[in-house]
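Removed from the display is one protein chain of the complex; every other protein chain stays in position.
Entry: chain A
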Amino acid sequence: MAPKRSLPQASTSAPKRKKTAHEQDNRVLALETELTQALENSTSLNPIVDLISLASSDDAPTVHKALYALYRLCVNIINKGLLTSGVEDGTEAAVVKAWLVARWDEYVDLLSGLLRHTEPSIRTSALEIMMSLVKPLSTALSKRTGQPRMDGTYFRKAVRALLVGPSSISESSNPASILTESDVRYLFLDKWLTVHDDVRWFFLREATELLQHMPPATPATPLSQNLLALLERLNTMPTVQKELNEFWVPELAAKPAKPGASATGNGAEDEPDPSDWLAFFDEPEPTAEEREKPGRRTNKLSVLQSLHYLPSHRAVFSDCWLALLPHLNTPALASKALNVLHKAVLPHFTRPLRLMDWISGCVDHGGVIGLLALNALFTLMRDHNLDYPDFYKRLYGFLTRDVLHLKYRARFFRLTELFLSSTHLPVALLASFIKRLSRLSLSAPPAAIVMIIPFTYNILKQHPSLMPMIHRETTGDDADPFKADESDPMLTNAIASSLWELNSHREHYLASVSTMAKILSEPFTKPSYALEDFLDHTYGTMFEAEIKRKIKYDPALAVDYEGQIFPSSMLPMGAEKEDGSKIGDVVADLWGFGVIA
């Protein structure tokens, strides 16, 4: 049962130190054997204090050994029920118990502190021990109470230690230092949070409670950052009832006594007992109510029942996210959350519309966050019937001078293509979009241009009434009627304009872009371009493609150059030779390269 021990390579250089370390190891061993015997013989347990002090020493291997020794002792103590046995106050046993409980708390605090130790192996060991202790504690509790239970108080402490840090330093110390280390985070995720349903359920509940006690702070608290780091990787939310089958505390794995009482369709199917159908009809209200108000379900369902009930899992999940989101008030954190929101979070929400306010707030914020929030907003609109007024106007507002230079360009255009693919959109609106895009393309990188051109082609192909934008026979007023500053895409008058800007790219320096720009002047015989092929280009990928191309023919050389390559900086700008000719090309004309005699 003992967790796997991974001792770090003791890299002590001085022999003296090695010797002391050796002594301390021996001492840990001696203490452990002494205490084990003491437990069996019910003699003095005082050496625990020494062991704890050893465990809080500086020497990593000793700490390691002491921690595990203490862990084994604690398991022993818990199994014997020394911490919880009901004894009257005042007796000797009560004194011993109180003393033991104090030591126990000390040990737990020590473990919490060690979660942020500088030594990685100690950090992970502390976490391993901490989580392993949940088992004997819960088992003991279950035995005592006669029903399967999780030791809530201890688990709350553990969660707090993980998310906020040890209680002693939580208020005072530097927030950056109490961010959970990534190895601890990953270990917790991989071993417990994403695997065990009960751990997840309790963790989410405790985290929600922790969040509710804190007001949203302007610099995001370490709690919210830690929690976000965990939640954004939590991708194993169960989707069907049957997936609730992994439990860390073995007692909790037992099915609740009356699952049918609270089960919905799934539970009823599992339960073929005909006598139970009455019960099913007798209590429809609680389930309905639970779905409506998941927050109060704990009142209606026992913990065990909730653990085996999928909507309850969803409810704690939703509550946790809803509690967390107001805390994410920096763009970086919000964009992190938005990155996963539409894919990993929304599907598991009990009522995704509860996210509406936050998401629309993000969209209104604009910029990168707005772009990212569009995805979630779209999911809400499509799947949950959200009515979002002036959607296209806002979308048009996203086409700013920066949009083509952003990292999330491809993601935005993927969505925009979807939004604009409807055949029922007014032509004036689409014209505004492509006109503004083509104007933005004048300052865009080549990767964005090769994306915009097929995008425009597809829209033109789908709406032939837009063709005057690339082909207009009328002569007359030549002024461009497009109103670039108009924010309403219906009023820009773009349809009366021409896409000169896109056509300019025929002269683009890159051959591929130039070739791409020529498709607008070819007959529109292609069905449409698969935009996905053009979305994920960057300078890097294009450069790589260019470099990897094999040279088949001898590359052409420049015409002979007669003039200075690197002229002196002492010459005046635009200097000329005696005979009136330039001293070289434009570079030689304008720049100097050091003082050359």
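One rule holds for everything that comes next: a residue touches a chain if its C-beta (ideal position, glycine included) is under 8 Å from a C-beta of that chain, and two chains touch if they have at least 3 such contacts; residues count from 1.
Rule of thumb we're sticking to: contacts and distances are computed from a predicted model.
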Choosing from "Nop14-like protein", "RNA polymerase III subunit Rpc25 domain-containing protein", "DNA primase large subunit" or "Coatomer subunit zeta", the absent chain's UniProt record names it "Nop14-like protein"
Full-complex touch with the removed chain, picking from A:V95, A:M467 or A:A530, is A:M467
Touching the hidden chain, out of A:S443, A:S465 or A:S487, is A:S443
Note that chain A touches the chain not displayed via residues 401-402, 405, 439-446, 449, 467-475, 478-480, 498-505, 507-511, 514, 520-521, 523-524, 539-540, 542-543, 546-547, 549, 551, 553-561, 564-566, 569-575, 585-587, 590-596
